[in-house]
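Note sheet for the following structure.
Left out: one protein chain. Kept in place: all the others.
The block that comes next holds chain A.
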Amino acid sequence: MDTVDSVFYPGPSNNPLLDQLPSYQSLLYRRKSSGAGGTKRRGSSRTRLNSRTRVSSSSSWKWKGDRVEERPTTLSLERTVRELPKCMEQKRRNNVERMEQARDLSAWKQWGQSARHSLKRLKEDCGQALSWLELWRQDIHVIEGMFGTGILSYFSFLRFLVLLNFVIFLLMFGFVMLPIIITNRASGNATFNPKHEGECTIYPSTSRRGLVVFHHYITDLLSGTGFLEETYLFYGYYKVETIDFPSFRYNLPLAYVLITIAYLFLSLIWIVKRSATGFKRKLVQDQDRFQSFCNKIFAGWDFCITNEMAARLKKSSLLYELKTDLEEERSRQKVAGRTVREKCRIYVLRLVLNLFVVAVLAACFYSIYRATIFSQEAQMYPPRNFILQLIYEYLPSMVITLANFITPLLFSFIIQFEDYSPAFEIRFTLMRCVFMRLASIGVLLFSLWSQITSCGSSNCLCGYNHKLYPCWESRVGQEMYKLMIFDFIIIGAVTIFVEFPRKLFVTYCDCGLAKWWGQQEFAIPQNVLEIVYGQTICWIGAFYCPLLPAISTIKYFIVFYIKKMTLVKNCRPATRPFRASSSNFFFLVVLLIGLALACVPVIVSIAQINSSHACGPFMNYNTSWEVVPQAVSQLPGGLNTFLKAISSEAFAVTFFVVTGLAMFYVIALAGAHKRVVNQLREQLAMEGRDKRFLIQKLYQAQKTPVRSTQNLEEPGGVFLVQPPAVSATHV
């Protein structure tokens, strides 16, 4: 078999059969070597497949040459000229040919083509003009060059969040704040008729009177009480029912509710749209035969790296990745070879450790709950010392931050004992951290609500505890405001007080401790969790604190520069690199989880909990949602019945059934496609083996001595005793 296999090995007498295969036409090399024995060990001479030099070659080869050239163009008619794998001159010639062909078409088609052409040009020019408006283009370019595409995806994610928050702020501002601002200046008349009387409507003012000590202002600024409470910042200020403009009436409560739903919906659509490309790529990945080694070798080197340091680190990280993969391969073999006794031991150990993790989570949640209740009670009777007062106010935030600091360390320590494969370890730890972070906000809100809706032993008169919380939405808004401010302070403080000293310590101190601690790594997952946490707070809080998206925009804007500075000055790239492709998808999945989690409190508080009667736009309604059915009932008859029909049960059930059917169909289609792909892959393998077999047979037949006349009669010049004068492939 070996002698026959030599047809595939490069040698001085390369079998010209291989070169003539149509599949090699796509691999045209741009060789201009003329004359025999070029620079490479190609025995046969090649001349350039160029119409200018064609004149000298034999007529039969010219014909063959043209025919060979024709085949690629007919195949590539669907592709634009720029996508052809040819050198520039050939592309230009193709372009000219196509334009000449186009001239033969009718005038209408010509006009159509030229219109399309100029539209494409216009789109390109516009795209270039718009790219100048792109925020932080230059900064992100620099980061990409220094640290690669993994960290780049973090910063473009941050930029996306800035834009998202800015758009949400514009929505809130345009539909909720602007009408009120205009009424104060100009034509409108803000009316509001209080329906309820009695003690539910008492709202003692919290602004300070008399001689105010300066530090009270700081406390107020940091916790949203006092002079900040009765401003546009909080829900309680929007005490308006309708605004009468000269031409129409503007229903502010309706706008408030609808804008809340609109911004949640807008966020969902924008995130899903952004994750669509990443999701498609994830589906293409065949999980059964995933090619981790090929990926690393052929798609592992980031061609964008321009920094010597970064290149060295990238090589080390690739080395590390390959070693990890080999390690994973070994561990997979080990798992396959586990005995039943070992399996039992592992499963019992995992169960125990998971119970331990659940216990830790429960302990954290309980401490957040108690801290919130303590903080709420302390705010009723604030202590004299204003620092202590601030600490009591920020106690829930501090406990949440502390829990979110300790638990990842604990989780990454525990998972070592659970004996999973390295890739699964990372993902599982991450999922636990995500759950911890986002659930802690939920626990905080739950404990707040339990305070708000508990009135001691009796039933609540107004549906909520009106003595302690005359305007409970503003109070919830204040808690969200405090969480956001504290988060921002922590990001800044950790950078200044932990990362900078660490860098100085590690650089200038030569002791063993410095070497063990090492330089800071930019840990992408933890940073992403941080900003998703902030965004979840913004989504929940925007209903209670309409200016929160604006604060969030400014916060993320500053965080970008803080993170960029710490990246450039303090960090070295991670030894465990984060894959760019899956990272975008991962960020958006975590963000979606945050959005889903944010929707729950907002929906519950709009639909379920009684709105406060002392403040806000929903004073005259029982719950915030009531304004919508009321507005709908005031619509003209046809629209009214239509909307009522949409929200009825019959329609909802039908809708769900139809959606379920559509999903089932799409899943079945995907399964069918996967089967077809597998079949085609097997077919491809079989064709390859066929090709090998046939070529070997041909080679054998060539090698056996036959009468020369027989060879010359073979059609198509396939069998050649000598190498041909020109070869069609190597250009």
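We adopt the following convention: a residue touches a chain if its C-beta (ideal position, glycine included) is under 8 Å from a C-beta of that chain, and two chains touch if they have at least 3 such contacts; residues count from 1.
Keep in mind that, in the parts below, contacts and distances are computed from a predicted model.
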item: Protein name (UniProt record) of the chain left out of view, among "AP-2 complex subunit alpha", "Rho guanine nucleotide exchange factor 38", "Mediator of RNA polymerase II transcription subunit 7" or "Calcium and integrin-binding family member 2"; value: "Calcium and integrin-binding family member 2"
item: Hidden-chain contact residue, picked from the options A:I218, A:I269, A:C344 or A:A685; value: A:A685
item: Listed residues A:G226, A:G300 or A:G492, member touching the removed chain; value: A:G300
item: Sole residue of A:R116, A:H215, A:K315 or A:K334 that reaches the chain not shown, by the stated touch rule; value: A:K315
item: Missing-chain contacts mapped onto chain A; value: 8, 10, 18, 23-24, 26-27, 29-33, 39-40, 81-85, 87-89, 91-92, 95, 121, 124-125, 128, 141, 144-145, 149, 281-282, 284-286, 289, 291-295, 297-308, 310-312, 315-316, 318-319, 322-323, 326, 329, 579-582, 681, 684-685, 687-689, 691-692
